[in-house]
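Yeah, one chain of the complex is gone here, protein chain that is, but the others are all in their spots.
Order as written gives the chain letters A and B; numbering starts at 1 within each chain.
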Amino acid sequence: MNYNWNWKIFFEVSADGRHTWLTTLFMGLGWTLITALCAGIIAFLLGSALGVMRTTPSKWAVRLGNAYVEFFRNIPLLVQLFLWFFVLPELLPKGMGNSIKQMTPPWASFVPAVLGLGLFTAARVSEQVRAGIQALSRGQGQAGTALGLTLPQRYRYVLLPMAYRIIMPPLTSETMNLIKNTSVALTIGLVELTAAARSMQEFTFQVFEAFTAATAIYIVVNLIVVNLMRWLEKSIAVPGFIGPSVAGGGH
Amino acid sequence: MGAFDFGVIERSLGYLFKEGMTFTLTLTGLAAAGGIIFGTLLAMMRLSSHKWLSLPATAYVNLMRSIPLLLVIFWFYFLVPYIGAWIVGATRPIQVGAFASSVITFMMFEAAYYSEIMRAGIQSIPRGQVWAGYAIGLDYWQTMAKVVLPQAFRNMIPILLTQTIILFQDTSLVYVLSITDFLGAASKIAQRDGRLVEMYLFAALVYFLISFALSYVVKLLQQKIAIIR
Partner (left out) sequence: MPMIEIKDVSKWYGSFQVLTDCTTNVEKGEVIVVCGPSGSGKSTLIKVVNALEPFQKGNIVVDGITVNDPKTNLPKLRARVGMVFQHFELFPHLTITQNLTLGQIKVLGRSPDEAKTRGLKYLDRVGLIEQKDKFPGQLSGGQQQRVAIARALSMDPICMLFDEPTSALDPEMINEVLDVMVGLAKEGMTMMVVTHEMGFARKVANRVIFMDRGSIVEDATKEDFFGKPRSERAQQFLAKILHH
């Protein structure tokens, strides 16, 4: 085999002349995590709103929510990011379009990445929230109604508190998917972890060292997030409740 | 920005579909077929009572599910030539070609997800079926092949199809290897003619229509199966 192993490459200075390759990889990880966090906040809030909309008695709210999910679920994430990055600035009125195009990197990549990932993941979160609400017995909503609670009050005090607890496992998968999906943003210039590994590979030709490091980092992040979510699940668990469970989705 | 020229779509339809979509669909089909077969094998290994089978299978599935598909694409792109050389005994990495590399990548990656689906499917078949198979004298492999797997497979068809639709969308990621799948073809036209808006909107539309139509078919299938049960 004609491959020169050089594990010391991590401590050599990278292409930008200031950081080691190891630092470069961790900077990439930083972008991965911050992108995932911002997109995650959007996804959670929007996804919850959509999930609630799709379970209300209002027919148009249900249809609107379903239309949103169908749109964002049937277009590949990569294509969606291209739409945000290349197409949106051209479709907006001239002033807005120009100010977007004048954004400097990394924000020029970061903002479309966060928006694209956020709205994409919101569709999936809304599926989980909807499933969680529908897993509750009809009697719970009726008990709230019988007490005189209005629709918003029922969602806030009766349905959502239990629904979120039920869907913790699939939400954990969704969080992991979000972190992995940040890698797709490398195609629009975001220098997240996979992009950093790729640039290391391109400059040093130490292919396997670079990708092994990236793989190891993703695995460790995976373990940390899974355990964090498990701790969260335990701390909000309701004593004595063995309720319905909701299955998770694909990747 | 000047006016949009949607005529570029019409002019490039041949290239888009004959080159691009053919690649996408071929890749999807091969990866799905190979992925389901390998995935079923992985599922059986995971459910085996032999630790030397279940542990590597579990490790493999967990690994594939922990890292992004893009990283796996890069891995296989660089790894396969070396593995090929090792198998063939050559001294230098052999040229594999983008198509072969991506087929192997997607087969290996999606197999992890297909294996989880098949594992659930196999576990949902009552143990009594297995005992009945043994009772009439079938061995393990015959019982699996003739009794368990056919039922598990039939039960899981809607979920397997849904995963295949996801696979279909994932193939767009071969873009990073400059491969000419459907998105790659659209992108090439877009950059050559300076028509990014038109081409990317069209690409989004096509992916949407195909995925939406397929998921509708899956929904109908699920309703049909539900009635039969």
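Keep this in mind: contacts are C-beta pairs under 8 Å (C-beta built on N, C-alpha and C of every residue); 3 or more make two chains touch, one makes a residue touch a chain.
Treat the numbers as computed from the prediction; the structure is a model and nothing was measured.
Peer 1: Where does the absent chain make contact, in terms of the chains shown?
Peer 2: A
Peer 1: Would you indicate which residue among A:G17, A:G95 or A:P239 is in contact with the undisplayed chain?
Peer 2: Of the candidates A:G17, A:G95 or A:P239, A:P239 is in touch with the missing chain.
Peer 1: Among A:S58, A:S137 or A:N227, which one is in touch with the chain left out?
Peer 2: A:S137
Peer 1: Specify the residue from the set A:A135, A:L149 or A:I219 that touches the hidden chain.
Peer 2: Within the whole complex, the residue contacting the unshown chain is A:L149.
Peer 1: Decide which residue listed in A:F11, A:W107 or A:Y157 touches the omitted chain of the complex.
Peer 2: A:Y157
Peer 1: With the missing chain put back, which residues of chain A would touch it? List them for me.
Peer 2: Listed in rising order, the touching residues are 137, 139-140, 142-150, 153, 157-158, 161-162, 165, 238-243.
By our rule, only the chains that are shown with their structure count from here on.
Peer 1: Quick check: how many Å separate the C-alpha centres of chain A and chain B?
Peer 2: One centre to the other, that is 22 Å.
Peer 1: Enumerate the contact residues on chain A facing chain B in the complex.
Peer 2: Against chain B, chain A makes touches at 1-3, 70-71, 73-80, 82-83, 86-87, 90-91, 94, 97, 176, 180-184, 186-187, 194, 197-198, 201, 207-208, 211, 214-215, 218-219, 222, 250-251.
Peer 1: Under the stated contact criterion, what part of chain B meets chain A in this complex?
Peer 2: Touch residues, chain B against chain A: 1, 63, 65-71, 74-75, 78-79, 82, 85-86, 91-93, 113, 117, 159, 162-163, 166, 169-170, 172-173, 175-176, 183, 196-197, 200-201, 203-204, 207-208, 211-212, 215.
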